[in-house]
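Removed from the display is one protein chain of the complex; every other protein chain stays in position.
Moving on, here comes subunit A:
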Amino acid sequence: MLAVQGLTVAFPGRQGTFNAVEDVDLAVAAGEIHGLVGESGAGKSTIAAAITGLLPAPGIIAGGAIRLGETDLLALPFAARHATRGKRVSMIFQDPQTSLDPLMTIEAQLVETILAHEPALGRAAAWARAAALLGETGIRDPERRMQAYPHQFSGGMRQRVVIALALCTNPELVIADEPTTALDVAVQSQVLALIRRLVDERGIGMVLITHDIGVIAQVTDRVTVLRHGRVVEAGATADVLGNPQAAYTKSLLASIPRLDRRLPRFPLIADEERAPSASAGADAGALAEAWLKARPAGAGTHAAEALAVENLTVAFDGPRRAFFRKEPPIRAVDDVSLALPRGAVLGLVGESGSGKSTLAKAIMGLVQPSAGTMRHDGAALPPGRTRPRKHPSRRAIQMVFQDPFSSLNGRRRIGAILAEPLVLYGLEPDAGARARLVSSMLALVGLPTDAAERYPHQFSGGQRQRIAIGRALLARPDVLVCDEPTSALDVSIQAQVLNLLKDLQERFALSILFISHDLAVVRQMADRIAVMKDGRLVETGESEAFFAGPREPYSRNLLALTPVLSVKRPRAQAS
């Protein structure tokens, strides 16, 4: 049905033309989900934009053909092409929070879309179809709910609305660009099941773009693996994932965290341009390594627990109902008791809104808990505002944030960023010694030593996260709080950063509180596991025992819903 042949998309620029997509072939049959998988920069979204004809500004189609049925899409003039959008080719975007017009009701957006393509249908019939379709996508009581505005729906429900909008004109082909990336695992699995069902029932062809091989394994029939805008491998999903031929596919599969067993280290994608200079790091990092190892053991009582919280509660004011009336406070963290053993990694998992990050902020003294106590190394940790600037824990507990793009000051050189903890905590008074330590630390985290002279924007996401880790280590901490440290990174980069964290943790006996929504990642990292839901602690225990058999139904469910890399439903596809 959809046939893309030899597609090349070029972005002419000042420094010559950049081919985002080169010579890509793609064929999608009706009733088939075709996965496009690859890391960032692979050209997945560019292919989608080329098919819909909505390439961003300088991009042009430099070669190839895109055919939908009998129609040559590239030959159509603008108006005819625009008429095919929605009518024949529709799209589902990544983020359901932003892909609906916030000022219009769901009903108005659906009816408007239907009438735009079938003006003869009439308002009442369009409305009836909209309601039926919403019901079909799993929205209960659609006649009433469709009068609501987008913000009145949860993320998963909104994505169902987006799917209904994409399907309301009965298109032949739907392109879904990371349709579940912004959703929690439980919701993701529901939405994927819905997509699969709609494709089967309606006989639509779908191109599903994702970076997540788990998603590919779960729903696609065929898959195309892309890298740097070129096809690496294509075929039936079961074949490609079960018996990959290309070296890139093999290493990509290997770098995905496994949910079913714990590996000592991730195998890395062999690639000179990305591999850290590990051999050079061994020598050059020696100074920083010795310096870190010589750190004075905490002044505390040498408690077995590096960090402990007891009955911690963080409540935020509820929305104001009236002049003197407020909603009851929202308990983001509700009566949580946790302990991080010395030299261990505690994995904290939970869906979005479960209070993981709030707990981390409370430990860092960034939010004010309303009840409970915290101890660091056996000594009481003053909460929130009452923790003095000079409190020793401010040095000893360091944080690595999720987004490496916003956690480094873009106007300072890496050298200055890394030297800051040394100055701030008065660890190294001599500027020369500071510079030597900084460059040695850069080697230790796997970056070239000339990185000190450069600025954050000159580094990739993974390199920036290495810088953030180096900055945390230069405070000579004994506890690291890592809040989703790799969820903004590609899998192969994630594997490198996780390997680095594991190395450092073992070498320096760091105690790490590792927060993540991804159970597979946590399994690779953590010695102990704590599961949170709606601010409460659901379950805590040894990691291996937890993954062998979680006690609580919630954790069992969470575990079952995480996509795993076995192809669940190998469908015999006659295409």
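The working rule: a contact is a pair of C-beta atoms (placed from the backbone, for glycine too) under 8 Å apart; a residue touches a chain by one contact, two chains touch by 3 or more; residues count from 1.
The working rule: contacts and distances are computed from a predicted model.
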{"item": "Name under which UniProt lists the unshown chain, selected from \"Cation:proton antiporter\", \"Putative tricarboxylic transport membrane protein\", \"Secreted protein\" or \"ABC transporter permease\"", "value": "\"ABC transporter permease\""}
{"item": "Residue among A:L7, A:A42 or A:L165 touching the omitted chain", "value": "A:L165"}
{"item": "Listed residues A:R67, A:H117, A:R230 or A:R436, member touching the removed chain", "value": "A:H117"}
{"item": "Contact partner of the left-out chain, one of A:T46, A:T84, A:S354 or A:Q496", "value": "A:T84"}
{"item": "Interface residues of subunit A (partner: the chain not displayed)", "value": "52, 54, 82-87, 89-91, 93-95, 98-104, 112-113, 116-117, 149, 151-152, 162, 165-166, 169, 319-323, 327"}
